[in-house]
Every structure is written in C-alpha cells, then in structure tokens.
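For this view, one protein chain was removed and the others were kept in their places.
Moving on to chain A:
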Amino acid sequence: MLLIDCPFCGKRPEVEFHCGGEAHIARPADPAQVDDAIWAEHLFVRKNPRGLHAERWRHLHGCGQWFNALRDTYTDRFVETYKAGEQPKHPLTETRA
C-alpha cells in the first residue's frame, strides 16, 4: 500500500486517497471553439509513461482536497506532492532509461 504525502495533512495510507489520473490537463477555456480532434484528445488521450508521471490525487477520506503528485510508475516512488494549480519542483522527464 502506497504511503502518500498529502500537502495538507502529511503522510497517509493509500486507502484514504482516490487517484484522478494524469495531472495538468487544462480544460479548454472555450470548448465550443475546439475542433473534434482536439476535443477527443483532451477527453481520451493520456500519457502512459514508464517513469515519472504527474497525476491528480484527492485525499478523499481526509481533508477532501485535490492535489498533484509526481510518481515514478516503475518504482511507485513519490518524488513530490504539490497543491493544485502549482507546478512540480522536480523536472518532469517523461520516461526513464
């Protein structure tokens, strides 16, 4: 079970959290102006890296807050967690060797 560092509460076990998939996917400001292909990309296409992945987590059974995390999908190591709207301190390389 992962140990996840909520930016608001500290380290808590994974069962308290809900993972919301890839982070930093901005909803287009005016979806009506976006063509079908770009909208489909926005809805359905996600990175699936082996290595560092920025993802959304919510401390569902805790403070209830959404935040972001950088997790290595290979080792499951969390490099950092940070609040929604912030950028990670760690450079986000998509894949690892």
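To be clear about the criterion, a residue touches a chain if its C-beta (ideal position, glycine included) is under 8 Å from a C-beta of that chain, and two chains touch if they have at least 3 such contacts; residues count from 1.
Note that in this section contacts and distances are computed from a predicted model.
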item	value
Options "Sarcosine oxidase subunit alpha", "ABC-2 type transport system permease protein", "Polysulfide reductase" or "Heme ABC transporter ATP-binding protein": UniProt name of the undisplayed chain	"Sarcosine oxidase subunit alpha"
Absent chain, residues of chain A that touch it	1-3, 13-14, 18, 20, 27-28, 30-32, 34, 36, 39-40, 43, 56, 58, 60, 64-66, 75-76, 84-85
